[in-house]
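The following block contains the structure, expressed as structure tokens.
Note that this complex is displayed minus one protein chain, with the remaining chains in position.
After this line comes subunit A, so read on.
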Amino acid sequence: MRITRQLFVSRKSRIKLLLDNLTYKDLPLNAPALSDVDIVKVNERKKHEEKQQSLPPELADDPRFYVPLKHEERKNYRQVPAFLYNNKCRFIEGTKQACVLTKSLRFDGLPENVQQLVDKFEVPNESRLVQKAILKSQLWDSAKELLPRRKDPEYPNFKFNREYGIPLEKKLNMLSFDFFRIAETAVAAKYPQTTKTRRMIFNPSGMATFFKYNESLLSFYVGINAVITSRSMLSPFVPEEQVESKSSGSIPSIYPISPTIDFFKTHNYNLKNSIGFSEISSKFPHTLILLNDNDWSEDERQARALVTAMGVLLAQAKKTFPGIKARLPAPMAVQVVNVSETALNFTYFQLNTVDFDNTEDNVKNFVWFDTNNVLFDKLMPQPWKGDEFKRTRIESLDLDGFKKLLATVGYCADLEESLTQFHDKLIEL
């Protein structure tokens, strides 16, 4: 082995250490009295001597000696800490954690009112239009941007070449807005008055709420990609008389963990309660649209959908029923559609109470989950397998998810039509 400078230096210090810690093994007969010697018991390690602090720099703005500000000196400092939530909070336990936070019972599938509307809206050339939308987003777009590196779990050491193509964000935008355009025309063909009452807003801003959960302040700043609004509130999935009888189940517990484990704790925050689209005539949210521009699992995406739905309804409830602390006089509902690259996810949320602390209560909120409605299979290239697997393949179309989307967009369309007719007749009189 080559003796390097580092080893030579460490050898010297080791000799020094050994010489310092030597002890006598054989005591002489006429030893001196031990009462003069102090025995030191080892309870703590020696702490390194603190280095002298360097002198302050000559220039006050020198970036080499930058020291970040303390929390008390930054703006919006409050003594009571708060937990913040935003789009990038990833729930570690998924929908279980979100259900405990929102005190909601979980059901799988579509609610009954929406299940009845499947297959009631007709779209001519349905499969051709859906295939066109898919191929537009995946193949025919002319964008050429550097895509991130690919890794295949079947062969982790294989190095793919860098490719140029369509980024994920653009794919989701093209797919989702084509689908919603087809759905809205199908609904408008049957109920033509919905074109006056409904609106679609892109990137609404300013949605925020705050509330107390187990003696801690939570502050929500919710981000949504698009929203369909209407002039009247959504009718709830479960009417008010049956709420108590249906909320007889129990919510599972996540004992050593609290559901705010993934929130960000700060002392600098602002509290705000607002909905972004309250200054227009159609101000009640009908469906929220979220685009999954990330690599999360479907469970985590559905949890994000639940929490955004809860935040939007809370902000609305605080405005319509100011000063409320428990059960609402009238339940409120909203629908959420989650769009990922090859599949659609749906959540339906109904808010009955605002008291989220008490888990053993007569009244609870309800949530319906319908995940992973796969529309088509996308198989990426795996060149180590052979010539057949060299190119990407798009196979096996499945239209079940699209029919559920038509049902969600067409929910409560007949009510709006009858209301507008009533409204127009009043004006005539």
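Convention: a residue touches a chain if its C-beta (ideal position, glycine included) is under 8 Å from a C-beta of that chain, and two chains touch if they have at least 3 such contacts; residues count from 1.
The rule is short, and it goes like this: contacts and distances are computed from a predicted model.
According to UniProt, the chain absent from the figure is "39S ribosomal protein L2, mitochondrial-like isoform X3", selected among "Proteasome subunit beta", "Superoxide dismutase", "39S ribosomal protein L2, mitochondrial-like isoform X3" or "Vacuolar protein-sorting-associated protein 36". In the complete assembly, the contact with the undisplayed chain comes from A:Q6, out of A:Q6, A:N125 or A:S248.
From the set A:L105, A:L147, A:L217 or A:I257, the residue in touch with the chain omitted from the display is A:I257, counting the whole complex.
Between the chain not shown and the residues A:K88, A:R128, A:K151 or A:K265, the one that touches is A:K265. The residue touching the chain not shown here, chosen from A:P68, A:P124 or A:P153, is A:P68.
Residues 2, 4-6, 15, 18-19, 22, 24, 26-30, 42-45, 68, 83, 92-93, 254-258, 260-261, 263, 265 of subunit A touch the missing chain (whole complex, contact as defined above).
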